[in-house]
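Please find one structure pasted underneath; my questions will follow.
The complex appears here minus one protein chain, its other protein chains still in place.
We just call them A and B in the order they show up, numbering each chain from 1.
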Amino acid sequence: MKLKIFLIILLCFFTSGCWNYNELNELAIVTGIGIDKHENGYKVSLMISNSRSTQSSSREGEAQTTVFTGTGKTFTEALSNIDVKTPRNLYLGHLEVVLVDEEIAKDNINIVLENLMRNPETAKKYYIAIARDNKSEEILKGLSPLESFPSQNISLNIQNSSQSEGISTEMVLSEFIKTILKQGVNSIAPSISIQGEENKIDNQESLKETEPKAMLKARSIGLFKDFKLVTWTTEKESQGINIINNKTERLYVTTELDKNKKVVVLLDSTKCKSDININDLNINLNINVKGAIVETDTDLDLENPKTIEKINKSTEKEIKNLVFDGINLAQKYKTDIFGFGNMIYRKDFKYWYKVKKEWDDNYFPKINFKVKVNANIESKGALENTIKEKKNES
Amino acid sequence: MKAKNLHLFEYNCLSYILMQSCFIGICLNNLLVISKQDSWISILLALFLGFIPLGIYYLIINHNPKENIIDLIKKSCGNIIGTIITVMICIFVFIFTSLMLWNLINFISSQYLYKTPHLAISIAFALALYYISSKGINVIGRTAVFFCYMIFILYFFSALGLLFQIDINNLKPSFEYGLSPILNGSLQYIAYNILPLFLITIIPKDTIENNKNFLKSEIIVYIFTTLSLFLVIFLLLSIYGIEFSQILQYPAYHLLKRLSIFGFIQRVESILSIQWILDMFITIALCLYFIKKSLRQTFSFKDHKYISFIIVVFLVIVTNYLFKNNTIGNIIILNVFPYLLYIFFLIIPAIIYLISLKNKNSLK
Partner (left out) sequence: MKLDKNINKIFSKINEINGNSPDITTREIKIGFKKVGYIYLESVSSDDKISDFLVRSITRLKKFSFLDNFFTNLYNELKNSIANSKMKTIDNYDDMFYYLASGFTIVVVNGFNKAIVLETRETLDRGVTEPSTEVTIRGPKDSMTENYNKNIGLIRKRIKDPNLWFKEIEVGKRTKTKVSIGYIKDIADPNKVKRVIDKINKIDIDGVLDSGYIRDFLTNDERSSFPTIISTERPDTVCASLLEGKVIVVVENTPFVLIMPGILANFIHAAEDNYQKAINVSMTRVLRFLAMIVTIMAPGLYIALTTFNQEIIPNTLLISLAIQRSSVPFPTSFSVIILMITFEILRESDMRLPETMGTSISIVGALVLGDAAVNAGIVSPIVVIVVAITSVTSLLFTDMDIVNAFRWWRLLFIILSTLMGLIGFIVAGIIFIIKLCSIETLDVPYLTPISPLYPKFLMENIITIPRNKMKKRPTYLDDLDINRMGEK
């Protein structure tokens, strides 16, 4: 009996190429994909982080990255075009970032989603972003002095800006598809572009200067309607949208109390609750914010509760403006990115079946929003009062 | 000799594994198609409805502690009809086994080894299956206990890492399609997850040591299994929502990709999904034992090593030609198979039990 087992195992050694077996040095580890529009179809660029075969030491800083490009009529054809050019197997398991060109996003983003989601190898959560004002190929080639893996550059950039500024948003591919598939919601996506001179971004020498000539920058978000990109937002509008979606972690708001008295406030907790009244199509938004005073160049007396009240009120006004900016933009372009349609579906699905087809175009732009903000500026940092006020006192 | 007996804990672990093995590729997808976002209500309803088949099996086991189901069939229906019924049940169990093996190979080849032909994967598992089916029920019991420990630990980690990402709003429009899909879903769940418990009636009650708490422990295992599967569906629906879960082929595997404990344990879905591979393996091993034992009892074979070998080879061949492709397989699993399960695993044993009761009464 043991002979039979041995023979079967031996057969496996001889009859196969061992199918899924890949040695590490046969893999081309793809960490970033960029898709552009091209004359005959699509141009795909892959960022491959790997080593040259003659390297013998294994420090992280010496990893080489190269960008390969290929063209084809479909996405898969373009990928196999690249496959012909590389001496190794493409390995998509460590994919970190997918950049889509603006033109493709405006046309139909589904071509990118289908292949990537269906592939069983690409499993990690990877970000999707839209390349704005530049081709994604150029952005992928961008090097940075702080990060040794360029794909980290992009993904960490997006993460940081969405967390600390609120002008961008992290969008993972499965979240993106999930939001598209849900009823009554449309999705949003972040964007990246190059600031500075475009053709200097992949220059190794520019890294050696103290101030690099070109850098990557995370810009504001783009709104989608079904599979098409409809518009970009400004920074204020994207802050408003993030507040309504409860996706801000930290937000800097500059308020102006009276003429030339500006106070900068850091909000570290914003909570937005929405309440729908189905019959008259009114939506009430209740926003609670808490924060701290960060900077003020005035002589306001911060030890007086009335000043704090004034600061609260002006912060509330500022936030209300931000929120209304976001809502007005969404209503103007007739996409419901906040999910109010989904909320109606969850509350009363019979009514939703009636309005489903025309929600985005007819019903959503007509909704009246009532926004009520409650701001509570709790702390003042390390100083009790402003410096100028103290100087005035003494 | 004492070593031939099973412990009650081993018996319970076998029931636990039998009741959750059909879940991952078969029952979960069916439930999501039938009762959509109310699947969790279906499972809760099935928790109560499932006491009926459980009661029938308990009555069959208790009827005569020294006999198993094959003896019962022979006694109540006579020799010829009994043999025919036994052979029919064996053929159906064989098809059920082949379905489970197909599910296992499909799962592995779509998530792990997508370039490997299915035959190679089935040969690898066939080696292990042949090995375990040449030992007796004791070894299957003890292996099941060991695997149960691993399944508990992996399940605990999976649930722990995912509990904080729940969003109850995703479950929201409840009863959107009325009550009948919910009831339909419950019946599907019972068909795939509770009726396989029939396979455990091959073990006579007498071979279990210290079986005083038999009924109580079986009920506890039943409730525990149903609640843990309920938690899986609850997590899946509340984190992913119904539309995205329906489009994926193995939504629970994809759900594990979102797991992140302490921020650095990530991408461990390959390891956490070992729990499903293990329980499918033990179910197939127990089915093979069922077939082997019932054939031995009806036809009195002697050489049992060659029987195992033949059955395993046959199983591998049938599995590779069972369904032409994935889509036809899914349709058959959704529509045709549950009816067959009800007929063979519920109605026929109930009829046999009633006949044997009548015989017992008429003898008195």
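Things worth noting here:
Note that in this section a contact is a pair of C-beta atoms (placed from the backbone, for glycine too) under 8 Å apart; a residue touches a chain by one contact, two chains touch by 3 or more.
The model shown is predicted, which means the values in this text are computed figures rather than measured ones.
When the missing chain is restored to the complex, the residue among A:42, A:91, A:127 or A:340 that touches it is A:91.
For the chain missing from the display, the contacting residue among B:19, B:89 or B:108 is B:108, taking the whole complex into account. Shown as candidates are B:143, B:193, B:228 or B:356; the residue that touches the absent chain is B:143. If you put the missing chain back, the residues of chain A touching it would be 9, 12-13, 18, 20-25, 27, 29, 31, 49-60, 62-63, 91, 93-94, 96, 121, 123-124, 149. Interface with the hidden chain, as seen from chain B, comprises residues 1-3, 7, 9-10, 108, 112-113, 116, 120-121, 124-125, 127-128, 131-132, 135, 138-139, 142-143, 145-147, 149, 267-268, 270-271, 274, 277-278, 281.
Here is the rule we use: only the chains that are shown with their structure count from here on.
With centres set at the average Cα position, the gap from chain A to chain B is 43 Å. If you check the complex, the residues on chain B that touch chain A are 110-117, 120, 123, 127, 169, 172-173, 176, 240-241, 243-244, 247, 254, 257-258, 266-267, 269, 305. Residues 1, 5, 8, 12, 16, 19-20, 120-121, 123-125, 174, 177-178, 181-183, 343, 345-347, 349 of chain A are the ones that touch chain B when the two sit in their complex.
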